[in-house]
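Missing here: one protein chain of the complex. Every other protein chain is in place.
Moving on, here comes chain A:
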Amino acid sequence: MPGILSLVAMLVLWVVVARISDDPRTMPGPEAVAMRLWQITVTGELWFHAGMTLFRVLASFALAMAVGVALGLWMGRSRTADQWLNPGLVIALNVPALVIIVLAYIWIGLNEVAAILAVALNKIPVVTVMLREGTRALRPDLDDMATAFRMSRAARLRHVVMPQLAPHVAAAARAGISLIWKIVLVVEFLGRSNGVGFKIHLLFSSFDVAGVLAWALAFVAVMLAIDIVVLRPWEARLSRWRRDED
């Protein structure tokens, strides 16, 4: 209930600010934005561009999670790997997203590979750090058990290691998806000819604030839906065993 009230309060605040400013071009009210949202939905424009953006989000998310989990696991397990890779990791964590994007476009070209790679490269260091911490906290007694029963590497990874890392993977995934879609918009803004970021670029050029807000809100809704429909149920399923009763 407080959540809904808070949303209503924000909406009221928006209406009031729009009225006071009395400048629909720079500060359009909710009704103008809703109109635009309706337009881009019925013309199908929203689905195409949001679809392209979503594709880039998912591709770079999958790449970042796969590489980040593997690197984090490796660095958490092996001191040597950690000592060799850590300086690079610290540098990577501190390179601005924009620098990676610009360099990827210059070195690889203004194409899809560069776009997805640039986004993934921004996210990989964060996933790596989270998974390295998780790996360091793996239970040594279960490791001994797996060794004593000569479990295969695959069985060990699946039944002993991954269940312990699942909360860390889920946390990295949820933190990741919100970071990634923001970077995807920047990537599209700078060098793609479709997607929500590209649309915002066009609307920015024509100073169309209502359009910018409509696209932003639409995409926020899509990402929230993914969080609620996919990520949260998945997290809940993974932690089933923590409950005392079925």
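In this text, a contact is a pair of C-beta atoms (placed from the backbone, for glycine too) under 8 Å apart; a residue touches a chain by one contact, two chains touch by 3 or more; residues count from 1.
The definition used in the following text is that contacts and distances are computed from a predicted model.
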- Item | From "ABC transporter permease", "ATP-binding cassette domain-containing protein", "ATP synthase epsilon chain" or "Cytochrome c", the hidden chain's UniProt protein name | "ATP-binding cassette domain-containing protein"
- Message: Looking at the full complex, which residue from A:145, A:220 or A:236 touches the chain that isn't shown here?
- Response: A:145
- Options A:138, A:160 or A:216, residue touching the unrepresented chain: A:160
- Task: Could you please point out the chain A residues that touch the chain left off the display?
- Result: 141-142, 144-149, 151, 155, 159-160, 163, 241-242, 244-246
